[in-house]
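Written out below as structure tokens is the structure these notes cover.
Missing here is one protein chain; the remaining ones are kept as they sit in the complex.
Should a chain be cited, it is by its letter among A, B and C, assigned in written order, with residues numbered from 1 in that chain.
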Amino acid sequence: MSYITYQQAAKQAIIEEMRSDHRVFVMGEDIQVYAYADVMEEFGPERIRNTPISEIGFFGAGIGAALTGMRPIIEGGFSTFLYSAMDQVVNQAAKSRYMFGGQASVQLVIRLNVSYATSSAAHHSDRPWGLFAQVPGLKIIVPSTPYDAKGLLKSAMRDGNPVLCFDDSTLLSSSGEVPDRDYTIPLGAAEIKRAGTDLTIVTLAATVGHSLTAAQMLAGDGISVEVLDVRTVVPLDRRTILDSVTRTGRLVVVDVAPRMCGFASEVAATVAEEAFQHLKAPILRITAPDVPVPFSPDLERLMYPTPERIHAAVRKLYMKWGRSARRDLDLYHDSGERQLPDGNASSLP
Amino acid sequence: MSYITYQQAAKQAIIEEMRSDHRVFVMGEDIQVYAYADVMEEFGPERIRNTPISEIGFFGAGIGAALTGMRPIIEGGFSTFLYSAMDQVVNQAAKSRYMFGGQASVQLVIRLNVSYATSSAAHHSDRPWGLFAQVPGLKIIVPSTPYDAKGLLKSAMRDGNPVLCFDDSTLLSSSGEVPDRDYTIPLGAAEIKRAGTDLTIVTLAATVGHSLTAAQMLAGDGISVEVLDVRTVVPLDRRTILDSVTRTGRLVVVDVAPRMCGFASEVAATVAEEAFQHLKAPILRITAPDVPVPFSPDLERLMYPTPERIHAAVRKLYMKWGRSARRDLDLYHDSGERQLPDGNASSLP
Amino acid sequence: MHAPPRREFADMATRVTGAEEMIPSRAKLCEMFRRMLRVRAFEESASKLIAEAKLPGVLHNCIGQEATVVGACMALRDDDYMTGNHRSHGHPIAKGVSLAPLMAELFGKSTGVCRGKGGSMHLAAFAAGSLGESGIVGSLMPVAVGAGLSARLRDTDQVCLCFFGDGAANCGPFHESLNLAAIWKLPVVFLCENNGYALYTPQAQSTSVAHIAQRASAYGIPGAILDGQDVLAVYSGVMAAVLRAREGGGPSLVESKTYRYCEHYEAGGPANPPIYRSEHEIAAWRARDPIRLFAAHLQSSAAIGEREIEAITSEVLAEVDEAVAFAEQSAAPNPSALFEDVFT
Partner (left out) sequence: MHAPPRREFADMATRVTGAEEMIPSRAKLCEMFRRMLRVRAFEESASKLIAEAKLPGVLHNCIGQEATVVGACMALRDDDYMTGNHRSHGHPIAKGVSLAPLMAELFGKSTGVCRGKGGSMHLAAFAAGSLGESGIVGSLMPVAVGAGLSARLRDTDQVCLCFFGDGAANCGPFHESLNLAAIWKLPVVFLCENNGYALYTPQAQSTSVAHIAQRASAYGIPGAILDGQDVLAVYSGVMAAVLRAREGGGPSLVESKTYRYCEHYEAGGPANPPIYRSEHEIAAWRARDPIRLFAAHLQSSAAIGEREIEAITSEVLAEVDEAVAFAEQSAAPNPSALFEDVFT
């Protein structure tokens, strides 16, 4: 056990895997002098490979290497650079195995820095896990703790399929206990971070922590909240989500990504389909609004769910739809014009 | 009024707009000798512009032309070629206006051929309107009739924002009455294609027709179905959807796209949030499964909603959750392993 | 007009090196001829089948380009890699894949090389080093770079041959791939099948240089222009590039001037293509048909006699017939296959 950061834990996963399997190598821009400078001596420039600014080229090269028996890891930089290599990711990485009738294995991990809340503006701030979840053939992991960062990344590397690993930049320097030994966390297994009986919050990445804080605050209000970290968007652990909502009867989904067709929509739709009869309240999505990310911190700070916003929104929901609430009451819905992450507004245009 | 095809109607919109505004021009591969061969004499090769296979280049050129006062139309070919220009679409077209504080107008229409059910396999068969709906700053139209094809496209061209126009290839040769005069259909206005009282089907593109056929069949079963064509995915006419479900109490969403984080998820989530108190039944998504499109027609034909499948799924839903159904009955959910477009399976992995 | 190549083109390449592999053995000459015939007979058969609506989808045939396809692939070892594009049938055939599973794939049958899931545009036969064809222009160029990189990292001396069309030379993946392969000195041979057109667009209209191979200078790598109708010229030109790659000399950009007789693609129903090339041009290229040229050469050089040519021809025709019979008799994929192969 060591007490290390999320970033260190992820790197530990990669380094251990490189040591135990010579087919693992890493490609990315400037990684030799930066992220992997300390292990250059051990692995050398062939396995820690600097690339030009050629996302199509080196993402595609990762696919080609994977097809021929290597296990590349691509350090893709910011999540918004993914779009430059989108054809390689969507048409090649995700589809090759299927199109070629199972002949191909694209054992490839693409790591992306999901940076936001840093005044980097719209070109460096996307949270596109929902977008890529629309692409059959990709797996998607979104670790929320150092422990998960290592365990999920190891599973991703061994999975045999293309996996996008989105690292929430607000968590990179957070620390936690991480086993020094080899361990994995299965892809598709959500974790119940806190048990509760009145309401289920389903979330991922940094909002796991925010939701736990909010749950603590809500406990003070007498509301018992279960918090569920999905950990992987694809595959999504629908079973655990449904079981939880079956018990609590109420669902709130929290996500820093835009709302429209996002992760929160998928969770909401799944529950509205498959646990409807257990629902005692409307489902609530607490997400970022559907706008590009502004530079100004005065604007950007309005965008994301915070413990306070989650607390307020859940509390409000529960006040109207709690144990004794009358179902026919039509008070809940303000028809606000815009969706702010206080869960408090409709998204009517 | 003329009785013309969907494809002709769309082209009519473009030609009329080119005649009335010299800032409108078209770019795409091989369009001079193919799609626009008959109007080359009128407009010439500057305004009907053949491009090399350079999607980044000519999509970006469209953006640059729009930023400087032109009104380009990009003939993007198959929907799957969009990914090659993804950075231009997502980082530039969608975000420029916002990032530049309203200085920029990207009055740009990108037309895409959404081809499927033609044994073209995974590289030519994506239906990615849900994927692009995750991108704030893009509008998305998906016409389902010749009348809409012309009217929506005209609105798109005049909208002042980047608009993706997805043309369902299975509709291209369908015909209908189209006014010869200039007219527009507002973006963000769904159309009630058939009124009903028991259940609302929300859909778009070719499944509008399939849903209408299914509704006809369901009428024979004594089930009165309202069919709603959203016509535009962004902006989404949530008001009309919610009003309808408020009246009928039951929602089925039909889409040929993959399920996960798709259009159907968004509609389902919206209703589960904002019309929960009116819901008398679980929401049902009838979509394609989350798999790449196979080549073999024997496999591909299993993928998409058909009138029969919609009929069967809605009937089954209504049998269990119809007027007299008991809400506490937990019979509805088979836990099938896979999602087929019979709406009949859970999507548990 | 896209003109048939003059002889000097071929000379440019053959001058490069005189290694032993450059001179094919008699057995190899036979095999070359056989594979060229296979490509043509396979596609002519498929062409007929699709006209009769017996095949789903569309076909992009390469009839007329057999010398380029086969000459290039025959310069490879069996364990070398190859990537292709939408004009796809010739590549795996030339790489030595047997016809039956390829034909079954065109039928979308369970016995197809991709279990019926890829179809005409996405043939692949990994066991033969064929890493796939692609419906997205240019998309496998970086994948070929990755195969070359993989060979280097695994310390083998495998080479990857990357087919692409003249139309692909203007897309981003071309540029990034050539630069990457060049700076990393990877064993990749970029082979442009320049058939003069991308769909209906003549190369001159889309491309800022007269010859694709001229772009080699932007990557500091050798460029060569080959007579794409002369299978031996292609063979030796590509072999020079392959040997260079295998010895650690890095990538080359080889342009083979060739021609497709058929339309861009074929489907059921009438083609009705716009007029974008002249009858005269087609005739000029047909006059240098690669199979007839090679047959004549084989006979005049007394390498193979007329009888042997006839024997190979009838063997190939029989092979194609068997492939069609195999495909027709094969079962459609089981519905459960829809959900298989998404993930491992």
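Note that in this section contacts are C-beta pairs under 8 Å (C-beta built on N, C-alpha and C of every residue); 3 or more make two chains touch, one makes a residue touch a chain.
Being a predicted model, the structure only gives us computed values, none of them experimental.
S.K.: Considering the complete complex, which visible chains touch the unshown chain?
M.R.: A, B, C
S.K.: Tell me which of C:A218, C:A303, C:L317 or C:A332 is the one touching the absent chain.
M.R.: C:A218
S.K.: Pick out which of B:A65, B:L152 or B:V230 touches the chain that's been left out of the picture.
M.R.: B:A65
S.K.: Who touches the missing chain here, B:N161, B:T203, B:T248 or B:T287?
M.R.: B:N161
S.K.: Go through chain B and note every residue touching the omitted chain.
M.R.: Contacting residues on chain B, toward the hidden partner: 23, 25, 46-47, 51-52, 54-70, 72, 87-88, 91-92, 96-105, 136-137, 139, 159-161.
S.K.: What residues on chain C make contact with the chain left out of this view?
M.R.: 170-176, 178-179, 182-183, 205-209, 214-215, 217-221
S.K.: Considering the whole complex, not just the chains shown, which residues of chain A touch the missing one?
M.R.: 29-30, 33-34, 37, 50-57, 80-81, 84, 118-124, 289-292, 294-299, 302-303, 338
In this section, only the chains that are shown with their structure count from here on.
S.K.: Taking the mean of each chain's Cα atoms, which chain ends up nearest the overall Cα mean?
M.R.: Taking the mean of C-alpha atoms per chain, the most central one is B.
S.K.: How many angstrom between the C-alpha centroids of chain C and chain A?
M.R.: Between these chains, centre-to-centre, one finds 42 Å.
S.K.: Averaged over CA atoms, how far is the centre of chain A from the centre of chain B? Could you give it in whole Å?
M.R.: Roughly 27 Å separates the two chain centres.
S.K.: Please set out, as single numbers or ranges, the residues of chain A touching at least two other chains.
M.R.: Chain A, residues with two or more chain partners: 87, 91, 98-99, 136-137.
S.K.: Residues touching two or more other chains, restricted to chain C: which are they?
M.R.: If we look for residues of chain C contacting two or more partner chains, we find 112, 114, 116-118, 122, 134-136, 172, 342.
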